[in-house]
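For reference, the structure is listed below as structure tokens.
In this view, the complex is presented without one of its protein chains, the others remaining in place.
For reference, chains read A and B in written order, and residue numbers begin at 1 within each chain.
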Amino acid sequence: MQVHRVSRQYVIRKLLIMIPSLLGISVVLFSLLALAPGDPFDELATNPAVPPEVRAALRAKFGLDDPVWMRYWHWLIALLQGDWGFSFVSRMDVSTLIMQRLPVTLIVIGASQILAIAIAIPVGVLAATRPYSLFDQVANTFAFIGFSLPTFFTGLVLILVFSIQLDWLPFVYRADIAATGWAFYWEHIKQSIMPVTVLGLFQGAALVRFVRSSVLDVIRLDYVTTARSKGIGERKVITRHVVRTALIPVVTLVALQMPIVFSGAIVTEQIFRVPGIGSLLISSMLANDTPVVMGVTFVSACLVVIFNLIADILYGWLDPRIAFR
Amino acid sequence: MALVSALALAVILFAVLAGPFIWRVPINEIDFAAKLQGPSWKHPLGTDDLGQDLLSRLIYGGRISIAVGFAAMVVAIFFGVLVGAIAGMSSGRVDAALMWVTDLFLSLPQLPLLLLVIYLFREPVKGVLGVEGGAFVLIVAVIGGTRWMSAARLVRAQFLSLREKEFVEAARALGASRLRQVTQHILPNALGPVIVVATIDVAAAIIAESTLSFLGLGFPSDVPTWGSVLRDAKDYLDIAPHWALFPGALIFITVLAINFIGDGLRDALDPRRVL
Partner (left out) sequence: MAEPLLDIRGLKTWFKTDDGMVRAVDGVDLHIDRGETLGVVGESGCGKTVTARSVLKLIDMPPGRFEAGQILWQGRDLIPLSMDEMDKIRAKEIAIIFQEPMTSLNPVYTVGDQIAEVIALHQKLSRKQAIAGAAEMLRLVDIPNPERRVHDYPHQFSGGMRQRVMIAMALSCQPKLLIADEPTTALDVTIQAQILELMQEMKERFGMAIMLITHAMGVVAETCQRVTVMYAGNVVEEASVEALFGDPRHPYTQGLIRSIPRVDRSAEKKQRLEAIAGTVPNLLDPPLGCRFAARCKFAMDVCTQGLPPLKEVGPGHYVRCVL
């Protein structure tokens, strides 16, 4: 069946709505920075890696004696120009550093979301079409267990079983794999299995319940009876008429879950030492590398906003009633 | 399921509260001769790399983890009810502004924000309140401060519908002040769903605390909490798996039990019936 086109105004409107959100996030971050007692650049004084003139230049650039709103303005302009500061620990621009690490995180998050959806949709739909059956109850119990298991614990258990006991999968994620060709990809896949599984199962568990309740809401509607009366068969009734509509609210819920996914990604990256922005955040916190900490926090907040935008567009694409409004 | 969970939670609560009086091994007694041992009669849950007894460390850690969970929930519910009540009673701009802020906080990635605040404020708070107390107050405040949004939205929705109900209108007609309307008539009726959210918040706060400690940004590692014990254990997974499994299982069982209780309460209180 054909899918309608999302109108351009809809997308533009959603893009415009993003701007106040991003500004809000920047205000929150800047307030935290400004409220933090002491001069955020004090620690640079004790850092022998920083020449005094760099520090003086930084102080001047940030105009630490200016009124707050002015400092915010300068900070925001610098942020927008991509001038996110310099990491004295890694000796490179913060933006370069983050860009190096970001793809890994996005791949891990993306793959785990695909895994989560691949689990949640079939399980949730099956459970909803047989409410209160044995399958439903088992699925429900597993879903509960799944989102009550903290990701750091699942990660450790997987390492214990698959790396230490069975020795099937590598323990630690490595960016510099010596192999080439197929072996190269295979090694990458192998080392990604556990982080992706940990995140995917956690997400999937929460999603199963959403999908189930959404399908249960749709399956009682009149047009499902209409679909049954067409003689297209129960399978097509479910896939074409029930699931397709039931997924619309699920898209929003997936987007609302993004902040939680990021939290999970930070933990998983830390456990498996995946070189993404999550482990970068932790290591720069432990190394007192403030510019990187601020940069990563801002980037992750932006990513959540962008995922929300994608969800909004998907929503408009899935639900013709929205895009016409 | 909810009853079994309540029982399990009661057992854990009893163990961490009464545990220190029954199991009197100090948490920081170092015994290198007995390091990294598995469970035995002398150390029922084994020992860590310094030969410290895990059972007493986990009992102590449980106290902290659960206390953080409840305290953070109280903070979160307090702010949530406050924001939700103000938004629900006022209308127009105040409501819209508060809801915008709520949605903004909902879309912020929680863990990076938690980590950032702790990172920025750790040292000064420690200076004022001491190492352990400082960490406790900061962690509770931060977890509570980033988890109030769902309670706020819920309370607002409840208020919007309840304030139009006849019994509230009657109170209004009788000249009850706004504060009295809220505290005497609306809030008690909005409480059911809030209790459900509060229950689930305890579980989420316990996970958040464990996560922070696990990442090394929660309690300092000489203070055992379930998360920090797990962090210390993760480098010894190959030779002392028990060290990681016990705290992990405790977190899991506690959180699972609380979630099941929340679900049971939801069924019993069915928020839709109130709306």
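Operating definition for what follows: a contact is a pair of C-beta atoms (placed from the backbone, for glycine too) under 8 Å apart; a residue touches a chain by one contact, two chains touch by 3 or more.
Note that the structure is a prediction, hence the values are computed from the model and not measured.
Student: For the chain that was dropped from the view, give me its touching partners among the shown chains.
Tutor: A
Student: Thinking of the whole complex, not just what is shown, which of A:Ser163, A:Thr245, A:Thr268 or A:Thr290 touches the missing chain?
Tutor: Considering all chains, including the one not shown, the answer is A:Thr245.
Student: Spell out the interface residues on chain A facing the chain that's missing from view.
Tutor: Within chain A, the residues that touch the unshown chain are 1-2, 4, 221-223, 225-234, 240-241, 244-245, 248, 318-321, 324.
Basically, only the chains that are shown with their structure count from here on.
Student: Give, as an integer number of Å, the spacing between the C-alpha centres of chain B and chain A.
Tutor: So the centre of chain A lies 23 Å away from the centre of chain B.
Student: State the interface residues of chain A toward chain B in the complex, per the touch definition above.
Tutor: 20-21, 24-25, 28-29, 32-33, 35-38, 144-145, 147-153, 156-157, 159-160, 164, 256, 258-260, 262-263, 266-267, 270-271, 281-282, 285-286, 293-294, 296-297, 300-301, 303-305, 308
Student: How about chain B: which of its residues touch chain A in the complex?
Tutor: Interface residues on the chain B side: 100-101, 104, 106-113, 115-117, 119-121, 123-124, 203, 207, 210-211, 214-217, 227, 230, 233-234, 237-238, 241, 244-245, 248-249, 251-252, 255-256, 259-260, 263.
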